[in-house]
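Excluded from the complex is one protein chain; the other protein chains are retained at their positions.
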Amino acid sequence: MMLPVLILVPLIFGVGAYVAARVSVAAARWIALLSLAGNLGLSIYIWIAYFGPISLAGVTGPWVLEWDAPWIAPLGVHFHVGMDGLSLLLVVLTNLLGVLSVAASWTEIEERPGFFHLNLLWVVAGIVGVFLSLDLFLFYVFWELMLVPMYFLIAIWGHENRVYAAVKFFIFTQFSGLFMLLAIVGLYVLYGSQTGGTFEYANYIGAPIPRGIAMVLMLGFFVAFAVKLPVVPLHSWLPDAHTEAPTAGSVILAGLLLKTGAYGLIRFVVPLFPWAVADFRPAAMTLALIGILYGALAAYGQTDLKRLIAYTSISHMGLVLLGIFAWNSLALQGAVMLVLCHGLATGGLFIFAGALQERTKTRDIRVMGGLWSTVPRMSGATMVLALASLDLPGLGNFIGGFLVLLGTFRAYPVYAAGASLGLIVSTIYSLRIIQAVFHGEKTVDWKIADLHPREVAIMAVIIGALIWLGLYPQPALDTVQPSLNVMQQTPARGPAQTPVDATPGAP
Amino acid sequence: MATIPIHYGLLLAALLFVVGLVGVLVRRNILFILMSIEIMLNAAGLAFVVGGARWGRADGQVMVIIILTVAAAEVAVGLALVLRFHGWFKSLDADRASEMRG
Partner (left out) sequence: MLMELWVVPALPLAGFCVLALVGKRLSRWLVAGIGAGSVGLAMVGAIYFSHDFMAFEPTGHLYRESLWTWLNVGGFSPDIGLYLDPLSVVMMLVVTIVGFLIHVYSIQYMAGDEAYSRFFAYMNLFVSSMLILVLADDLLILYLGWEGVGLCSYLLIGFWYQSAANARAAIKAFVVTRVGDTAMAIGLFLLFTQLGTLDIQEVLVRAVRQWPVGSATAIAAAGLLLAGAVGKSAQLPLQVWLPDAMAGPTPVSALIHAATMVTAGVYLIARMHDLFIIAPPVQTAVAVIGAATLVLAGCSAMTQFDIKRVLAYSTISQVGYMFLALGVHAWSAALFHFMTHAFFKSLLFMGAGAVIISMHHEQNMFKMGGLRKQLPFTFWTFLIGACSLASLPLVTSGFYSKGLILWSVWATGHPVLWGAALLGEFITSVYTFRMVFLTFFGEPKGEVSARPGPIILGPLVILAFFSTVAGCVHIPRPLGHFRLFARLVEQALPVPPMQPLPIATEVVFQLLMQGSVLLGVAFAYVLFLRRNDLVAAWTARPAGNALHRFWFSGWGFDWVYTTLLAKPYVWFAHASRDDAFEWIYRGIGAINRGLHEQLSRTQTGLVRWYAVGIVIGAVLLLGLVVFL
């Protein structure tokens, strides 16, 4: 019963915040903050209580927590949610970033704060739902549920070019979601009857799908996730959306929405279509490589701070894609770690960019420079985040990046060596952030305030989590490992195996 | 009395309908367009009557009565619109009202 609560709390309190804002804006903010904090507390409680080694020992099957209720009976649709280590960590991240983004927009959002928090909480609910759904139909519902509030967040509270960005975001994600819907329907129509006429995700694992059809259906899912992730030729919505969204929107986009793409690839694409994925692997890895290098290159060329950070996400997500398609335990763990740490680090960078924009009313790095002495706390915190982006050992991103590359190297040394160039280019763009904003000569003599205690607390949480994941990531790794094991075994259960080695190099 | 062959009646209805249609298409005066529409409606009514007579069913007459009522309502709304139209455009030229041009 705890899982529906995780989804319902933001939904209900979102409405609560909306209503409360008519009376008092502060009340709306507090309701949003506390409800998400409560949700965070609940998810951490679940982690401690259900995912310890002792509690895990009693769990049979992949799902540690599960909740199932019939929903649309004629179609066999169930409201079926379940949680394993992977979804748990992502739910914790979602709630954490939700809390942080409410806190980050405490003073930024003055216009219609009630509706803002309604949308923010509903996005969080949608994302949590995506991470928990075990029914493909339900998954699609939550997938779409994320989009609409996000669209409003960008379109109403965004910056100068917000409507363009919001529409672009919506078209890209909606259009790509359509492919996934078609693939889901195709799966249901073609193989649903053999698996009991449900949309149940687990039933389709190992379904006897011929190679050609599997490739088509796989691409349907892949396109939806690739747009979210994003994979390079489909990334065009991201810089605009990230740049124009308000701080909370950027944090959620970079920290969570992109992660739903990675999650979808890990949870659905590879387990459902292992052989199609094996066929598609060279293409996907090439796209990943292009993404890593192109994202970094484009990031270096930007003059808009948020746009720069947005492009760095593309580069990092290329590494995640590489790790997912390498599909061995090192690379997968690395991809998950990278997902978590990138959420924190890039979320933090967007909070910084938002805080800076709130003070200077600009995002143009050409008019910044030499701000270190003016805002030492902000500079120090941002530097740690930028260093995390360049995979400095000791911070969580390094573990992720290193594991991805190490795992990929085992199976595909050439791709791994190419992706290692990412270490160099990420240095170049990360240093550019520091260089352009904090170092150098002052181009404009900004008189701005340093981080407030509220913002210091946000940064402290993020940096603390990054250092923890960088020096002692074992709790997180141990939590994810069982679910990754389950998913890595899935190809072996398929009755319709074509003799293609789906997991070359996997130990 | 010899029955009139059904196709005579239908031919007449079709003729009337085409007259009305041509009227709608070529007249620019909105009043004439309305009147042409009335002709088309009545042509349809005639076709119903012919059909009803041919099969000896009351449905044709029922439809005519409905058409008459609809036509009356249509005329009422249409004339009101014509009045507003005239008030706005100071003219009855239907082509003047082309503000929806893409």
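Order of writing sets the chain letters: A and B. Residues in each chain are counted from 1.
The rule is short, and it goes like this: a residue touches a chain if its C-beta (ideal position, glycine included) is under 8 Å from a C-beta of that chain, and two chains touch if they have at least 3 such contacts.
Bear in mind the structure is a predicted one, so any value in this text is a computation, not a measurement.
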Touch criterion as defined above, residue of A:Tyr263, A:Phe280, A:Phe325 or A:Phe438 at the omitted chain: A:Phe438
Full-complex contact with the absent chain, from A:Gly38, A:Gly186, A:Gly370 or A:Pro482: A:Gly370
Residues in chain B touching the chain absent from view: 21, 24-26, 28, 33, 94-95, 97-102
Absent-chain interface as seen on chain A, which is shown: 232-233, 235-236, 239, 294, 297-298, 300-303, 328-330, 333, 370, 372-373, 376, 380, 387, 392-394, 399, 402-403, 405-407, 409-410, 413, 416-417, 420-421, 423-424, 427-428, 431, 435, 438-442, 471-474, 477, 481, 507
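Assume only the chains that are shown with their structure count from here on.
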Cα-centroid distance, chain A relative to chain B, in whole angstrom: 62
